[in-house]
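One chain of protein is taken out of this complex; the other chains stay put.
For chain A:
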């Protein structure tokens, strides 16, 4: 049964493009075409507007929360070619940094695992991916991977940092050698894995989609021995990529499902055992891998019902 706890106006004046929960699941950041980023406190089913961040001059495509060990930090990217990093200080949110290093719309932002420090990857329509690293005292160092995706990059997602054994103290006392990796998806229908080995370079090219890749999501590594990436595309297909053997570094795709419409987003649950997929057919579906390795749809949430129009509201009232 659908039960509506509450109904609140986000008061975004245009389409919402992204919604992200923070690390503790208590705050929800939304961004919209109306150029604003809003932060809501969603604890206990409430929705209190905490901040309305204005500073972008175009539609804001994506937001990303940094790990709370660095404070309350939110990054947003926009059509105005800028990336803004917002920070909460004494209860007020303010612009802390603005990155204007792209020549076209910035479509995706993603914070690196906190183990690496404060690093933000930004994928842009100009085909480049830039990496902002906080070097202290308000300074950000910029590295840019040019031509990562021809025509444009639509999504970036970092690999989890936890590499088994990485926490063991090295005899030499040196810091464990993390290899930073992230996946990106673009208009060249490709998923690319970039790796920092001294400098950033393309390590893998995953080919399976036949149209723009809309989203990639690296699964959180919770007890999983394998690396897993989910990708979705304009072509309606969702692939699960796995790399069982880290040494050979071969990735194999498995088709999760072919939808009839564009698939916009894939999102892993915290424990990486469930994948949520949202597509142009106006549905969210939840997928889980069965014992025999097949992905099965365990639930589909048609948000049409949860929505807004009058007839639906009536329907809900009837149900209650």
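We adopt the following convention: a contact is a pair of C-beta atoms (placed from the backbone, for glycine too) under 8 Å apart; a residue touches a chain by one contact, two chains touch by 3 or more; residues count from 1.
Here is the rule we use: contacts and distances are computed from a predicted model.
For the chain of the complex excluded from view, the name given in UniProt is "GATOR2 complex protein WDR24" [choices: "Sorting nexin-2", "GATOR2 complex protein WDR24", "V-type proton ATPase subunit a" or "Origin recognition complex subunit 3"]. Taking the whole complex into account, chain A touches the unshown chain at residues 1-21, 23-25, 28, 30-35, 40, 42, 45, 47, 57-59, 61, 79-81, 105, 162, 164-165, 167-169, 214, 221-225, 264-274, 276, 278-280, 282, 284, 286, 298-309, 311-312, 315-316, 319.
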